[in-house]
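A protein chain is absent from this complex, but the other protein chains hold their places.
Here is chain A:
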Amino acid sequence: MVEEENIRVVRCGGSELNFRRAVFSADSKYIFCVSGDFVKVYSTVTEECVHILHGHRNLVTGIQLNPNNHLQLYSCSLDGTIKLWDYIDGILIKTFIVGCKLHALFTLAQAEDSVFVIVNKEKPDIFQLVSVKLPKSSSQEVEAKELSFVLDYINQSPKCIAFGNEGVYVAAVREFYLSVYFFKKKTTSRFTLSSSRNKKHAKNNFTCVACHPTEDCIASGHMDGKIRLWNFYDDKKYTYTCLHWHHDMVMDLAFSVTGTSLLSGGRESVLVEWRDATEKNKEFLPRLGATIEHISVSPAGDLFCTSHSDNKIIIIHRNLEASAVIQGLVKDRSIFTGLMIDPRTKALVLNGKPGHLQFYSLQSDKQLYNLDIIQQEYINDYGLIQIELTKAAFGCFGNWLATVEQRQEKETELELQMKLWMYNKKTQGFILNTKINMPHEDCITALCFCNAEKSEQPTLVTASKDGYFKVWILTDDSDIYKKAVGWTCDFVGSYHKYQATNCCFSEDGSLLAVSFEEIVTIWDSVTWELKCTFCQRAGKIRHLCFGRLTCSKYLLGATENGILCCWNLLSCALEWNAKLNVRVMEPDPNSENIAAISQSSVGSDLFVFKPSEPRPLYIQKGISREKVQWGVFVPRDVPESFTSEAYQWLNRSQFYFLTKSQSLLTFSTKSPEEKLTPTSKQLLAEESLPTTPFYFILGKHRQQQDEKLNETLENELVQLPLTENIPAISELLHTPAHVLPSAAFLCSMFVNSLLLSKETKSAKEIPEDVDMEEEKESEDSDEENDFTEKVQDTSNTGLGEDIIHQLSKSEEKELRKFRKIDYSWIAAL
């Protein structure tokens, strides 16, 4: 039994992945991307989502690795906070409250305790780059109010800001200006494209900028497709060279880690790699499917990734080979087909890539595949009128798929094609059976199969704006050469030249309802005789559906004037009507219930009702602030058992709906707590990998320094009697990472504890020991250097520092001891 809570609207997938540049982890194992209010951590190998970091209360606008600790991640959001995460375990470490809306985030290894953010100054469209000092504190929430201004009047997009030459300067572009701010000199140089007024160069405004990691070189992308490479000799003197391949705007630029090559991408959906910054040496990775919006490079330099406008991230190897695709629900374009359920795979089906139908698994929130319906090379260019897949329907338990594609260049030049695909069980795939050119003279408005179980002949009905509806049936096309079946038109119906707007079959397939603008006509599906008409004069019919099971005698129609009518087919009279501006009306295939979503100025409301009862079963107000475009009932594999009347409609099916911004939402009754508890139960298996030969080499190297260490295994290395006895170390190692104060703060205390235990130890040895501790936590060996540096830094500066943090008793004790120690040895170093 499921604990019954309130029904809540939950987002179940299809969140945006391409809003900002994705960020790689230092070892290229993970990739981070912002997704609405969350940060998602994906594995670059398996494309699986490892963690979802949630905590922000508004759109996350930027993420960056912590330059001081590559196992941590900073994120900033419109809610005015910067959060620090431990992404391996998915834990929030710290929150810095800045207060104003943050639009982008940059970190710099050279600026240790501050990050850069883009904030919005008074006027709505003026943005500033400011540096925020992140105070050191042990508490979870820290106010970070210390902002220092860096650059004014910049573009909002983070693509227009870049830090270069190891943080010596920052470059920002806006319109025709390139401004460079030098941190040391605190001066800004501004360069204007001289030819900007020129007609020939009318479209050369800046779109993005990237800085060479080690040299004084800035690459800027332009509207006209050119890339300019600026080389500086001086603050004022520069030369630039031009690289031109893109014919449309350069969307993003990125230098490789070493700076030897430059990557660029745009609407052509081709990733271009410029080697040695010359026009001759370029490599391409074409056919990436959709406009490249962002490019990022892993810190290790082995991977690139491109974010695309169709909500996917492609992970690309250094040798320009795509290795993985992280694909969300494709949401590049508008959804014409609506939501459907493939009876065979139980997947959600809707428009996908251009000319494709996407099959999306709701259970695993993953795209299964794209079915290429149009089968034409997609040319990604501005202003081209493409063939659109406008309608699709499944029939006969998934054995048939009907698709309609259209292309309309001008009012009169309509190209229309309907394809009927048969599912071939032998090859487990769809095969084109019949192709119909111009099935109607005007756009097809509705398409439906007769899904009655005992119908002997597959039947399809198309309704069109040309005033006709056509009935297509499957007939035997066999001749002496082959056995074949094909679709032919069986009947053409019309009603006084009105436009046919909707059609649907009754559950048993005996009746066909076709709406002609304001009028609903009922046809006998055997003789195709017009049985009766209903007309309410309440505006054009927007939705039409029959009741099911016990309510099969009812026909429901929702009109554009906001009236929902229910007709009784036995008495041929209006049963009831209600004032409801219905946007979406969907019958549940497993019950009598019908869900209607109404649209008002405040938001969308859900009504679930049975046609036979005047009172709705369930009402939920305000399910979404946006317009709801489509909805669908998805039958459950295993029925739930809600007993309370209000939730019974969710027992056998689940209702999904798609809003205008194309987020897929559903209803859930489980309380958030219930969903959360299993995490504590989840299997926590520690990573313990056996030693590799490489590890043995490293291990031997250490043995020379410390004779006491055991020879063989790391397990024994860990069990050093030395370190285990010291309480400070055990405290440090056994306290969860998210409650620890910052590493820099702990460091002095840590070093101190080691000093107390061993008087003879030299300062050099100490970090080595520390390193071994770190090793246990399976960190990289190059951490070693960082760590020694840090130790020295903090021990020098830490003395003078004012400790304002709240300390525990034991820590205070430690600190007291710490004061008493003689630090003269440091001077001797």
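Methods note: a residue touches a chain if its C-beta (ideal position, glycine included) is under 8 Å from a C-beta of that chain, and two chains touch if they have at least 3 such contacts; residues count from 1.
Methods note: contacts and distances are computed from a predicted model.
Enquirer: Report the protein name recorded by UniProt for the chain absent from the figure; options are "dolichyl-diphosphooligosaccharide--protein glycotransferase", "Large ribosomal subunit protein mL44", "ER membrane protein complex subunit 6" or "WD repeat-containing protein 43".
Expert: The UniProt record for the chain left out of view names it "WD repeat-containing protein 43".
Enquirer: Consider the whole complex, including the chain that is not shown, and state which of A:K425, A:H734 or A:R816 touches that chain.
Expert: A:K425
Enquirer: Which residue, A:V272, A:A324 or A:L732, contacts the hidden chain when the whole complex is considered?
Expert: Candidates A:V272, A:A324 or A:L732; residue touching the omitted chain: A:A324.
Enquirer: Touching the absent chain in the whole complex: find that residue among A:K470, A:R583 or A:K610.
Expert: If we include the chain that is not displayed, A:K470 is the one touching it.
Enquirer: Would you indicate which residue among A:P158, A:G395 or A:G493 is in contact with the undisplayed chain?
Expert: Residue touching the absent chain, from the options given: A:G493.
Enquirer: Which listed residue (A:G99, A:P286 or A:G622) would be found touching the missing chain in the intact complex?
Expert: A:G622
Enquirer: Using the definition of touch stated at the top, determine which of A:Q375, A:Q457 or A:S571 touches the missing chain.
Expert: Only one listed residue reaches the unshown chain, and that is A:Q375.
Enquirer: By the contact criterion defined above, which parts of chain A meet the unshown chain? Give residue numbers in ascending order.
Expert: Where chain A meets the chain not shown: residues 8-13, 15, 29, 35, 37-38, 43, 45-46, 48-50, 52, 54, 57-58, 289, 322-325, 327, 344-345, 347, 353, 356, 359, 361, 363-365, 367-373, 375, 421, 424-439, 441, 470-471, 475, 477, 482, 484, 486-494, 603, 622-625, 637-638, 663, 665-666, 668, 670, 672, 675-676, 678-679, 681-690, 715.
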